[in-house]
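Shown here: the complex without one of its protein chains, the others still in place.
Moving on to chain A:
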Amino acid sequence: MRSHCLDNSFQPSPRGCNAAMLSFLSLLFFNLLITFTAAGQDYYERLLLRPLPQSALLASFNFRSNESSASFDQQNFRYFPRSLGQILQHARTKELHLRFSLGRWDAESWGQRPWDGAREGGTGVELWAWLEAQSEEEAFSRWLTLTNALSGLFCASLNFIDATKTIRPVMSFQPEGDHHNSSNLHLLHGTLPHEVVCTENLTPFLKLLPCKGKAGVSSLLDGHKLFDASWQTMSIDVRPVCGKDGADCVLEMEQSVDMVLDIDRSRRPRDNPIPRPLPIEEIACDTSKHYNAEDTCYPLHKSAEPGWNLTEIFGRPLKGACPLTDGDGEGANTVCINTPPERIIQANTTGQYLETWIASDTVRCYKLPTGSDFDLNLPEQEMTTGLILATPPLFAARSINGHGQERGSIQAIIRNPSATDAVEFVYLESLPWFMKPYLHTLRARVDTTSTNPIQETYYRPAVDRARGTHLELRMLIPASSTLTLTYDFEKAILRYTEYPPDANRGFDVAPAVLKLLSSQSSLGDNKGVYLRTTSLLLPLPTPDFSMPYNVIILTSTVMALGFGNIFNLLVRRFVGAEEVMALGAGGLRGVVAARVAAMRTRLLGR
């Protein structure tokens, strides 16, 4: 037990292993708790708050609505949103996973990802689904139907997921639901790394909820705070869940929002968000420094946990329970907070609420009052024990190396922090077609052994303007080692019209997805353990776009001059100098004289 605790604790603390052990175990227990309470009810929601180091706060919202397969097929929607249900039926989608993400998870400070990474996506939008179709072509056309419909529903550019951004992963994704009843399922996966997730995506997301953000934990979701988070991800997962014998199937839709808020930043009032320097009186100075003076102050690091409350952090109050949730039992505890037992928490409401301490007192859950606001208040407090964060099974970082307009190389560094266990994982890369990897330069090195960590490779090369590169590698990384994966690539030159308006920004490359094969999910289900790297910015050779305009201007000028001259030559009557003399000086007299002269020549000439 003791060794296990040390292995998994992120910061071995002097406070003794027992307390730490408790918190960590309780976390696992708590996660299990969430999972098992799921199946029975038709609607379930929960908010889990967990303070993280460096005054960060993880808020995990989870909403689940079930609809029996029979009523779903009859289009009898109750908790399941009709808008999404009809799209799924039309596109014959059996299982759907949609992710909107922003920012990055700081695994070094925050530890293991929420839901083991199974409910998050890469930066931007990520979508994968299992569709029922007879052939690949049919599957792809249904996929296009799905992406276009979802694009309208979620106000996102999902319709830009075309053939060049779609791959068919082989090893990285497994269906989460029970698909005994369907055959010919096709998995398609698409990403939009450049998509900026913002409030226009949150509003349709909230509309899918039965309480629509008016009551229950979803009433805390405010675009201003959600998109000010250091990291946030919104996910929608639809899957069929069946009983043991394959009957009593229900279609389960799970929506979750995970975000890491910076407590200091979130507490700033909305009308005055500028972090002005604090008055010097409010800064704790290190008076032990020899130079400490009236005008010189070495700031002391604050060790106390910052005080906060829900209304301040989320910018709006929690408007009581959603009436659709269970009135009693596990499902009624909709707000939970995972802190050490010594942390003081005051619930603030005019209505009836119920506090439950579970998981060795490290988790406190609250049954919300109906119809009145609810608030949790945590005062500033000096803590003696801390929450121990689980170490993630792998750390991954990916970057573009090299410089210049022609070539580059990708380097992915994957570290296994475990001292005992080797980790087997699948590494999935989906590259745009204009980034052409040289597979012969693919090298994977492990710093502790000389054996090749790559066990299986699946590679589907790109076709210009038709499809992107799809690379899946199954790799094994020994305990406490670092794996470095590198490969070179060539940058294609795009056609003039293929550049986006901000061509000089570069092109976003979707994050790599790592799926862990060996380690079982701590949630004890088949969601899997995932990890995603950050996206990359690929600078491509870019023409000077003022050039076409220069060319247009120049050609127009030349055309104008040329046309003017030729037109002049064609239509102007040229008159010899003598004739001009003959015509005289002009004016009325000249005209008359010319007429006379012309008449005379005509008469005399005859």
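The rule we apply is simple: a contact is a pair of C-beta atoms (placed from the backbone, for glycine too) under 8 Å apart; a residue touches a chain by one contact, two chains touch by 3 or more; residues count from 1.
Please note the rule applied: contacts and distances are computed from a predicted model.
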Exercise for the section: Match the chain absent from this complex view to the correct UniProt protein name in "Chromatin accessibility complex protein 1", "Gaa1-like protein", "Complex I intermediate-associated protein 30, mitochondrial" or "Leucine carboxyl methyltransferase 1". Expected result: "Gaa1-like protein"
Problem - Option touching the unshown chain, where A:Gly243, A:Pro299 or A:Pro461 are the choices - result: A:Pro299
Exercise for the section: For the chain that's not shown, point to the residue among A:Gly402, A:Pro548 or A:Gly564 touching it. Expected result: A:Gly402
Problem - Residues in chain A touching the chain absent from view - result: 54, 102-104, 106, 108, 123, 228-230, 262, 264-265, 273-280, 283, 285-286, 289, 291-292, 295-299, 301, 397, 399-403, 409, 411, 502-506, 508, 534-537, 539, 542
